[in-house]
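The complex appears here without one of its protein chains, the remainder shown in place.
Right, chain A next:
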Amino acid sequence: MSTALSDVTSPAPAGDGRRRPTTAGAWTAISRSTAEHVGLLGGLTVLFVLLTLWAPNFLTQSNLLDVARQLSFTGIIAFGMTLVIASGEIDISVGSAIAFNSALFGVLVVERSWPLWLAALAVCALGTLVGAGAGLVRAVLNVPSFIVTLALFSAFSGLALLITDSVPLPITSEDFARWGNGLLLGIPIPALVFIVVFAVFFVIAKRTTFGRSVYAVGGNPEAARLSGIPVTRVRATLFATTGLLAALSGLLQTAQLGAGNPTIGTGVEFAVITAVIIGGADLYGGRGSMVGTLLGVVFIAVLNNGMVLLGVNSYAQNVANGAIVLVTVLISTLRSSGRRSRRAKTATAS
């Protein structure tokens, strides 16, 4: 199928002067989305400088690598969550999904003696399927995603404890442990996974019909449906995505801990949502970027690391995280209401 509009017209000037080669196009896309996050990038830079000056041992290789490793475990979920939030939905089941996946992996490997690779594959497949199921319940039966994933959250944490009798199941494989603790080219393996997941989701968000559909559904579900976008399929796929990422995160943490543990992952859903919101995503849908989420994840991780190094009480850290979320949302609300009133002005002027 060729260009529909241009063959109604006389041959359209396809070689519009500003056309660029594809790689350059990708760079402009990246620089454009970076420009959206100047504020966050600035905040991160200031934080980094301040911690370098004041926090003992902040700017050391071992500390920074440790931060990178720690943020990766939950950070990878944030990219899927960005799409979920951009579509106007929410998934609060990811934390207990991590626990369940870790527990299930432990049971399969230790009690059923499955090969590691098969168990890992099974955990990922199940995570994806359950997520897709939740998405279908959301899309077909029109149950709010908060409710669907709340139910899943509760069921997952219960199941994790049930199948393990709430006892961690040790997995003593050196090769497997490397996935959590090892380095490759001097970089922690989880951080490499994190970077790969970021890259994949960056492409999904910017360059696939699915990604485009996600933002359209989040921006205006009715218009998206009337435009022929398969809204049901998009929603189901979204939750399958977070399901898969939660499974991946569960496996990496299991590797790091050396045990299938049914009690990990507590509060991860909120840490992830926090990072996504700080990254500039709109809980009402339509907006959210991978670069922003990446910065959000790093910001939160650096901040918390800094507070630990400065010896701040860990309860106070939670308060600080809460304050950061509130401030970010306030800033973005002020900014978007400013934008809206400007737009209203231009609309009446024209």
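Following the convention adopted for this analysis, a residue touches a chain if its C-beta (ideal position, glycine included) is under 8 Å from a C-beta of that chain, and two chains touch if they have at least 3 such contacts; residues count from 1.
One rule holds in what follows: contacts and distances are computed from a predicted model.
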- Item | Undisplayed chain, where the name is taken from the UniProt record, one of "Phenylacetate-CoA oxygenase subunit PaaB", "Monosaccharide ABC transporter ATP-binding protein, CUT2 family", "Spermidine/putrescine transport system permease protein PotC" or "Sulfite reductase (NADPH) hemoprotein beta-component" | "Monosaccharide ABC transporter ATP-binding protein, CUT2 family"
- Note on the structure: Sole touch to the unshown chain from A:51, A:139, A:189 or A:216: residue A:216
- Identify the residue among A:52, A:173, A:227 or A:266 that touches the chain left out of the display. A:227
- Query: Can you name the residues of chain A that touch the chain not displayed here?
  - Reply: 1, 3-6, 8-9, 12-14, 16, 19, 22, 25, 29, 203, 206-209, 211-213, 215-216, 219-220, 222-230, 286-287, 343, 346-348, 350
